[in-house]
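For this view, one protein chain was removed and the others were kept in their places.
Letters are used for the chains, namely A and B, taken in the order the chains are written, and counting of residues starts over at 1 for each.
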Amino acid sequence: MMAAAAVTTPAAPVLDVQGLSVAFRTRRGLAQALDDVSLTIGAGATVGLVGESGCGKSTLLKAVVGVLGGNAEITAGAVRFRGLDLVKADAETVRRQRWKGIAMITQSALNALDPVLRVVGIDPSRFSEYPHQFSGGMRQRAIIAMALVLKPDLVLADEPTTSLDMIVQDQIFRRLDELQSQLGFSVLLVTHDLGVVIENCVRVAVMYAGRIVEEGPIAAVVDAPRHPYTLGLKNSLPRLDRSAEPIAIPGVPPDPVAMPKGCRFAERCPFALDICWRESPPLREVAPGHRAACHRSADLHALRRAAEDHRTWASTAAARSADYGGKR
Amino acid sequence: MQRYILHRTWQMAITLFALMTLMFFLFRLLPGDPTMTVVSSAMDPRAQAAMRAQFGLDRPLLEQYLAYLVSYATFDFGYSFHSSGRVSDMLAGRLVNTLVLILPSMIVAYALGTLIGALLGWYRGRRFEIAAVLLATAVQAAPLFWVGMLAILFFSIHLGWFPPGHIVPPGAFPDPTWRMYLSPEFFHHLALPFVVHTAYQLSYPTLLMRSSMLNTIGEDFVEFARIKGLRERRILFGHAARNSLLPVATTIPMILGWALAGSVVIETVFSWPGLGLLMIEAVQRSDYPVVQATFFLIAILTILGTFAADLLYGVLDPRIVYD
Partner (left out) sequence: MSWIVQFITAVRRTASGRIGLYVFAFFGLVAIFGPMLAPYEPFERVYHDGRLVRLASPSAQHWLGTTSLGRDVFSQMLYGARQAMIVGCATAIGVAAIGVNVGLIAGYFGGRIDAVMMRITDIFLGVPFLPFLIVVLAITGRSTTTIIFAMTLIMWRAAARVIRAQVLSIKQMPFVAAARTTGAGDFTVLYREIAPNIMPIALVNVTLAMAWAIITEASIGFLGYGDPSVTSWGSIIHAAYAAQMMYRAPWWVIPPGIAIMVLVSSVYFVGRAYEHVVNPRLAVQ
């Protein structure tokens, strides 16, 4: 099921993002979209990037391909693709890497295709065969084919199966897996659905409010999470062994223009201590190959049971404030 | 596609018919005897008799109406009160003069306008873009006749680079043939009205294209084209601009119509001997056959222009053909 073809060797990663920080100039001020993000993907590996909307996953993808808008600024860091730093490279060099080196699979073909090109040159008798007429699964297969046509080394998959049902989703990933074995490309799978990541990735990075909060081998991160947010995400998965309802994490992420000084998750965290509000926890190794950014990561195994109780989440600062998104 | 052409042709026929009917009744409203739109007591008696017969002036209204339709459909407009010549003889040269000024300048205005508009939309926010938008708005806000007069004042009177009017120096071509249109004098006289008219008509397609581009650029497929590694220029022209063209193209028929109708203004300013100026002169002299004929021709040009533009649009956007 998982593309374990190549062992991830830090020595020759296909993609090596180091300390990347990206901010957007907005009317209200500078919005921090990414803060000191580091991520490595080895040859042939499938790495997952999971987080809720607005956490910065799309920004990270855009930063890798270099299509951030005019109001974006890369304030720090490097994005090394096969050793070449795309942040420092000139526009033409970056452009050459696109599609031949790094390709992308998006959510929908409809957005990807030029509307006029769809119309011009089409035999009118084939009117029923416009892209929006194809089934979702067929569209995604077309997108995958399009992405792989130049045999890239890295495929960025942005919510590739979000609008598809489970069966089709499964088919798509199987197909992708086969192709990966044949062609040997790496995949960065970006999604908000932890379940998809569990099924298909060797490693996963969890993102929150522009930062990587936990990162490591899939088994370790899922079975023994070391960050409360990851615990919260797990809760959102439906489970066969209990009849309990999935639990949503109350509250909303912080305002990118006014990021808090301390831990960005503190407001929604049931285990926050004083230090969490004062100091932002750095991303540290908590086990071989497994990193987490939490002051309490060592205690988390003891708190795991509590995290599965919905009452724990009702006690967070966010849940207690009268309206979610409180401190704005 | 054939059905589309047929449909448009049919529409054109109806519009023409409505136009001629309107004209018939409109010109009969002129104060005085309705027959005075065709005959004047100053005319040669034989010509008067011929006109009475041709237009059925002694017959019932319906027959007059039909006679009118037939005459106009065959481009027979009777005799001019002023020059006593056949009206149709006067029109050919004037028609060419109007077309040779209006058509090329509209083509250039739209071609240049869409190009500039695409660049303005693409490079939005830069200083030249803001300045260009202000300039285009100001030009659109100024009346054409005034802009023409300013141009003459500056480039002709003050700098002496161009003549202040007319199509060729008076007397240079006593018997104008097609050779006149190839002469250097002609181009020297064409330059100023052509540039003024083009510059004036330029602002609308420019601003429209810019708006359209701003809409298109926000679409996902533009970003995706970039992700696919296409060159910026290719994305700008091949994808973004191409998709932005359609709304601008739909305005061509209407603007062409306005430009032809506006010939009365630009020809007056530059003393350019076209249909517009002829109509103005004829109204002043109460030379009704000529007034009707020029009005009719300008309208025909407008209708034909609209038809041609619609066909062009049908080619550009196959979707419209299936509506």
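Note that a contact is a pair of C-beta atoms (placed from the backbone, for glycine too) under 8 Å apart; a residue touches a chain by one contact, two chains touch by 3 or more.
Quick caveat: nothing in here was measured; it's all calculated off a predicted structure.
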Kindly state which of the options B:Met43, B:Ile167 or B:Ile303 is in contact with the chain not pictured. B:Ile303
Omitted-chain contact residue, chosen from B:Ala18, B:Ala53, B:Leu66 or B:Ala131: B:Ala18
Residue numbers in chain B that touch the chain omitted from display: 11, 14-16, 18-19, 22, 26-27, 29-31, 125, 137-138, 140-147, 149-150, 152-153, 157, 164, 211, 214-215, 218, 257-258, 260-262, 264-265, 268, 276, 279-280, 283, 291, 294-295, 298-299, 302-303, 306
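Note that in this section only the chains that are shown with their structure count from here on.
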Separation of mean Cα positions, chain B and chain A [Å, integer]: 58
What residues of chain A sit close enough to touch chain B in their complex? 65, 67, 70, 95-100, 104, 106, 111-117, 119-120, 122, 124, 127
Parts of chain B lying in touch with chain A, wherever the complex brings them together: 125, 219-221, 223-229, 231, 239, 242-243, 246, 317-319, 322
